[in-house]
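I'd like to ask some things about the structure below.
One protein chain omitted, others in place.
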Amino acid sequence: MLKIENLNAGVEETKILNGINLTVKPGEVHAIMGPNGSGKSTLSSVIAGSDDYEVTSGSVSFYGDDLLSLDPDERAHKGVFLSFQYPVEIPGISVSNFIKAAITEKRKKIGLKPISAKELLSKMREKMALLNIKPGYLSRNMNEGFSGGEKKRNEIFQMAMLEPKLSILDETDSGLDIDALKTVAAGVNKLKNEENATIIITHYQRLLDYIIPDFVHVLHNGRIIKSGGKELAKELELNGYDWITKEADKKWGC
Amino acid sequence: MGLLEGIKKYSQENPAINTQNKEAFSMFLELGFPTKNDEEWKYTSLKKIISKEYKIENKGEKINENEITESSLGLGEKIIFLNGELLRNPEISGVTVTKKTNNNPKYHDAITALNAAYAKNGYNIVVKKNTQITEPLEILFLTKNASNNFIQYNNSILLQENSSIKILENIKNLTQNLCFTNTKTEIKINNGGVLELNKIQDYSDSQFLIDNTNIVQDSKSCSTINTMLLGGAFTRNNLSFIQNGAHCESNMNGITVLNNNEFGDHHTYIDHKNEKCESNEMYKGVYAGKSNGVFNGKIMVRPDAQKINAFQANNNLLLSDDCSINSKPQLEIYADDVKCSHGCTIGQLDEKALFYMRTRGISEKDARQILTFAFVAEALEKITVPSLYEKSKALIEAKLNVSLSI
Partner (left out) sequence: MREKNSEDELLEQVTSTEYKYGFTTKIASDTIAKGLSEDVVRLISKKKEEPQWMLDYRLKAYHAWLEMEEPDWANVNYPKPDYQEIIYYSAPKQKKKLNSLDDLDPELKKTFDKLGISINEQKRLSGVAVDIVMDSVSVATSFKSKLAELGIIFCSISEAIKEHTELVKKYLGTVVPARDNFFSALNAAVFSDGSFCYIPKGSKCPMELSTYFRINEAGTGQFERTLLIADEGSYVSYLEGCTAPQRDENQLHAAVVELIALDNAEIKYSTVQNWYPGDKDGKGGVFNFVTKRGVCYKNSKISWTQVETGSAVTWKYPSCILKGDNSVGEFFSVAVTNNLQQADTGTKMIHLGKNSKSTIIAKGICAGKSNGSYRGLVQISKGAKNSRNFSQCDSLLMGDKCGSHTFPYIEVKNSSSKVEHEATTSKIGEDQIFYCNQRGIGTEEAIAMIVNGYCKDVLSQLPMEFAVEAQKLLEISLEGSVG
């Protein structure tokens, strides 16, 4: 579904991504790991369409469409979902109104009638149960005064409601205690099926104990320097990043 | 004879001095001293001050070394003025200190026009390129006179590229005679220059002051002005910053602790003319007795001055029912990619904190003093000269009648 070829991107003069190649097929779970500053979050922002970064060359296609030519909301309508590392607060707008707006927009684009209040509510209830979310949460303002864990759970809740084809979880585990981590991971696992794919972006291996990846990629200086199966993550946990990054630096130069 | 008549008389008797800046003088005569009808003087009356009689020319007084030592903060090198005349002028490597050289000063209102017309004295400091002066430079303005005085200073400071200096200004009236000082300081900071200017204003009841300080900044320069207003019958500080260059930083901090019939007015103005600049402003005021305070802070962001962060806070404690505060924080914003905010609070000490301290065995009086000191401490910490920090702290504690060993 997703094909990234020789993607280069950066901010003004600074290059951050230096030729990323990645292919993701339906049903797969990919983990992208790497030390701080390796370009992990840049990659997710570029896929989602943030104009904080400029793409200098390369391509990203999604089911054959040129993703880079689309606005962020159009990408979302195609089924790309980004769980933000730092979810944004939107004062005065309740979670339920926000999700309703998102669903309505998508349905409008694909020519469907707006979802009925009843249908929406029952779907919300179902997903809330799935993610173990307490009632009362729907009427709170978007991320306003949410704890770190609540914000991340809100991201996964939206993912459940919007049913994307490709979910990118950017550092979803950061700031979560172990119980919250388990709940979030369980949610992600429940939402996984043959049709959709997940990219997990993480610094640590611990989330991968709960969401088992099919592929693990190591990102360093804006390049994927090593790919492997789930055992690669364990190896990184044990030996750190140094042993591969040094090798890569030799190959590419720093 | 009031001051205005006094000045007119003086100008007639000294026609030669008149030529210094004729236009400025006629502007002053046309406008006269500002009144409460003037928006910038809405809460500040000069009436009582200008109704008094002052001597305008002062000469011939002597001062002994003891008096200087007692008045000085005793930190580093000193420039000393007595009754408007330059008395002592230190030699510092990389710094030129001379008597006022600018005979064509800028002015924009009646007060600065009067200064431009008649100020004969003042200092002129130039810090040479790439020179870092670590030792603080003290400027001491002393008055000792047998009659009421009206004194004006016209000063200038120039920081050349990438130079830095820390200065402290200290004004003292050694007599019971009234002294009305109208001082103006033009500061220019070239690219990369860093200035810290500390004004210690712990005046006696016989001191009236109008201080006009204007700072113009080039790119990547930084200025910090700390004003400790701890006394004086009347003080008006006009502090303005113009950021001509990009990536500038301007900081202004103030502590005001007033009592009895003291009056203090801080007018600040920051003009963000270029992009990617920052300004931080923190003024804390504590008012007791029958004292009155005014705060007027304006943040201006010009069109196209994008990516500006401007922050202003004015917090006040009123400790008696006979004191008052008038605060006017203003924002005038013409660019959209900015983050500007101001906050103003007026209130009392936190009763919960007071109670908490008392449960720990601290007397109510001590607790109040400790909390009041804590209230202003945040602004005090902006002083980066350690010895001056200690001195200022001691002065504030004395004013608050606190003896804190913690």
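Note that the chains take the letters A and B in the order they are written out, and that residue 1 is the start of every chain.
In the analysis below, a contact is a pair of C-beta atoms (placed from the backbone, for glycine too) under 8 Å apart; a residue touches a chain by one contact, two chains touch by 3 or more.
All of these numbers come straight from a predicted model, not from anything done at the bench.
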| item | value |
| --- | --- |
| Chains shown that the absent chain touches, full complex | A, B |
| Selected from B:63, B:158 or B:344 as touching the chain missing from the view | B:344 |
| Listed residues B:53, B:332, B:364 or B:390, member touching the removed chain | B:332 |
| Interface with the unshown chain - residue positions in chain B | 39, 43, 303-304, 306, 316, 318-321, 323-348 |
| Touching residues (missing chain, whole complex) on chain A | 48-51, 54-55, 68-73, 75-77, 81-82, 84, 87-93, 97-99, 101-102, 105-106, 109, 141-142, 158, 162 |
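As a working rule, only the chains that are shown with their structure count from here on.
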| item | value |
| --- | --- |
| Intercentroid distance (Cα basis), chain B paired with chain A, Å | 54 |
